[in-house]
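One protein chain omitted, others in place.
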Amino acid sequence: MCIFGIYTNLKKDAELHYTRQVVQALEDRGVPYYFDDALVKAMGAGPEASCRGRKIDVLLVLGGDGTMLTAARKYGPQGTRLLGLNMGRMGFLLDTEVENLRAAIDGILAGKYRIEKRIMLKAGILDAEGKIRASAYGLNEAVISQKKVLRIVNVHVAVNGLPVDNWRCDGLIVSTPTGSTGYSLSAGGPVVQPTVDVLLITPICPHTLQSSNIVISGNDEITVRAESDYGSTVLTLDGQDAFEIGQNETVSIKKADFGVEFIRYTDKNFFLLLKEKLAEWVIK
Amino acid sequence: MCIFGIYTNLKKDAELHYTRQVVQALEDRGVPYYFDDALVKAMGAGPEASCRGRKIDVLLVLGGDGTMLTAARKYGPQGTRLLGLNMGRMGFLLDTEVENLRAAIDGILAGKYRIEKRIMLKAGILDAEGKIRASAYGLNEAVISQKKVLRIVNVHVAVNGLPVDNWRCDGLIVSTPTGSTGYSLSAGGPVVQPTVDVLLITPICPHTLQSSNIVISGNDEITVRAESDYGSTVLTLDGQDAFEIGQNETVSIKKADFGVEFIRYTDKNFFLLLKEKLAEWVIK
Amino acid sequence: MCIFGIYTNLKKDAELHYTRQVVQALEDRGVPYYFDDALVKAMGAGPEASCRGRKIDVLLVLGGDGTMLTAARKYGPQGTRLLGLNMGRMGFLLDTEVENLRAAIDGILAGKYRIEKRIMLKAGILDAEGKIRASAYGLNEAVISQKKVLRIVNVHVAVNGLPVDNWRCDGLIVSTPTGSTGYSLSAGGPVVQPTVDVLLITPICPHTLQSSNIVISGNDEITVRAESDYGSTVLTLDGQDAFEIGQNETVSIKKADFGVEFIRYTDKNFFLLLKEKLAEWVIK
Partner (left out) sequence: MCIFGIYTNLKKDAELHYTRQVVQALEDRGVPYYFDDALVKAMGAGPEASCRGRKIDVLLVLGGDGTMLTAARKYGPQGTRLLGLNMGRMGFLLDTEVENLRAAIDGILAGKYRIEKRIMLKAGILDAEGKIRASAYGLNEAVISQKKVLRIVNVHVAVNGLPVDNWRCDGLIVSTPTGSTGYSLSAGGPVVQPTVDVLLITPICPHTLQSSNIVISGNDEITVRAESDYGSTVLTLDGQDAFEIGQNETVSIKKADFGVEFIRYTDKNFFLLLKEKLAEWVIK
């Protein structure tokens, strides 16, 4: 029996119009479902309706690409499969327009879908003794930068323990292929097909003319030590989760030992999607 | 009679070794001199020794390029001429090695030097009614960005009232030719010969693939309106002076109606200086 | 009395439909006119109808931006004013849609127009003794490169006799502001407002990580010496006129001592034009 979870961007579905349609569709089909914590409250449900502590097989995500990033970081590590129901503009990560939610749910119940696996990052903050003090996941990228805006940070980067370079820059981006069309792209990084097993290292506005963009194997581990004259540095995942980095701490970034699984019906050409997305950027 | 001021980077000349040599040299020559405020205290002098409220003809600046930026913003508007006495690594703005201070002072007294004039920026923050609420000068660049690190800001840029573009980016740099080898360069801007009368507009990590670097006339006025979903934005001059920008405020940036005057003895080839500087960046 | 010339892109107006309309309009108004050489033949006219050897006051150019480049190189040096009658897609240099040719001619006769002056380049090839062996004009850019495709050339660049740098690259572009939206832009150069008095130096695919884009004063003179292991190098103006460069020859490039004058009725915002142009590039 397939257990469903529902994850809604409460800004995009403020009146819960589509969320209630999803609930109704699942009720109609007699399928068990639970709500992500924020939604429990919004739906006026009790704690027994929460996904918390349960094994969710499929998470229906209502929102945009940003919503999908948050949901992937939270549910990806549990092996939950995610289907994005798009409520925004064109999304890379959302497979299905929200209007088609019933057909999508039927497809899931019939097992008629494709799985697209995406690598995620695991970033850990190590204290002076090399012990992991905190760790977190990212689907797009990990960024190490100043807490205060636009101040230079000096980053020392190693791959598998071997020094790569040190850059004086606004920050350092370590990106997955999924993240290659996001922040990494605006910092000059290459576009990577989503299923290629690599990681990207891209400094932001480096005060050096060294080669800026590096592609390494998805099996490599990156270590970053950040020095600053202007106070603390931070590790930010997907532009959403931030962790302060202490003075003698280092950050370790590598591929997570799981890949998040997206449910796919459509078989879009990644490059045409990209082209649409970029055109959208230009014609504002 | 030429009135001297002395401006010292107290980190670089912590024991005032060179500052005292400057003082001695001026005493030996019977020349009147005053201290910048911070130095008054460091020298244990009284308020009568301060530059404040006096017309300083020539300011001797001991430090590095960063010191020169601060001194230029403070003394440039008064028409004071600046001579940089270099205590750091290679500097673009500092003419003379600090060891040669006596010869340099003699040259000034004899009027045997060249003047290199550099344009400065005047940036103003305008409130909702269009009144200038605050204004400040910059020698390198004005940056408009988020207060919080690495968050996107939406900037709407106009030149002489005509819309140029709006960018979703990490920030916007408006640079002088002097600033073209600084932050602007790391954001992908061109290198401009110091005496060319232009301004540069360069977005930082724009989320768009539009043309990124724009060169306009030094007589143009740039207006920037910055929108943010994440709180306040700031205007920063030369990476040193910061001003918070209110919700309905705009920023106006144009060439100041004076140019700062640097005293020059040496006639260095700007491009070779640049090459040295960049080589220094690479071989760390 | 205003003497007109007519310059037609014979590919774009293959059946001379619009050219004949121009002729008719000039006949109707009793205005003297002559044809550019290629057009003399196409119109079946005799040599007395040719612009050759006459002082042409206003040249009507039917075609696209490329046509305007050719016409400007040929007629600009004589002080002829040019009006572009656009037969193509959006053009930066063509003021008037060809359909409005009658109103445009009336405007010229009435003197009701604006002049936009653009700087042009003068490039000279100097032999081993420093004598000018050949020279030519360009409105967009001068390019120095290999004759054989995609072979590295080693260029030594000086400005006003002072060495700037030497690059191993595919070629070197020296561009006017007008040319800044052309080849220079694809090689990574900045966009320059058309009326700013500067020149741009941009190497093509340099095998070096030095600063790539340089902005110098419009009054500077650039000297280029190109070395190649693979045979001859060439100087190309506006991508249209090519001159082989001998083994011991150098190329000198500076602003021409005249500016070409474009007749303008419309007052388009250069940046919006640019935005349209770039959008056109994306959505093919």
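Letters A, B and C name the chains as they come in the text, with residue numbers starting at 1 for each one.
Everything that follows uses one rule, which is that a residue touches a chain if its C-beta (ideal position, glycine included) is under 8 Å from a C-beta of that chain, and two chains touch if they have at least 3 such contacts.
Since the structure is predicted, the reported quantities are computational estimates derived from the model, not experimental observations.
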item	value
Absent-chain contact - pick from A:6, A:198 or A:237	A:198
Option from A:16, A:242 or A:274 whose C-beta touches the chain left out	A:274
Sole contact to the chain not displayed, among A:126, A:164 or A:224	A:164
Of B:38, B:115 or B:279, the residue in touch with the unshown chain	B:279
Those residues of chain A which, in the complete complex, touch the missing chain	159, 162-165, 177, 180-181, 185, 189-193, 195-198, 200, 209-211, 213-217, 220, 269, 271-272, 274-275, 278, 282
Touching residues (missing chain, whole complex) on chain C	143, 145-151, 166, 169-171, 183, 186-188, 204-210, 234, 236, 239, 278, 281-282, 284
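Everything below uses one rule, namely that only the chains that are shown with their structure count from here on.
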item	value
Centre-of-Cα separation between chain C and chain A, whole angstrom	49
Distance between chain centroids, defined by C-alpha means - chain B, chain C (Å)	38
Of all residues in chain B, the ones touching two or more other chains	209-210, 278, 282
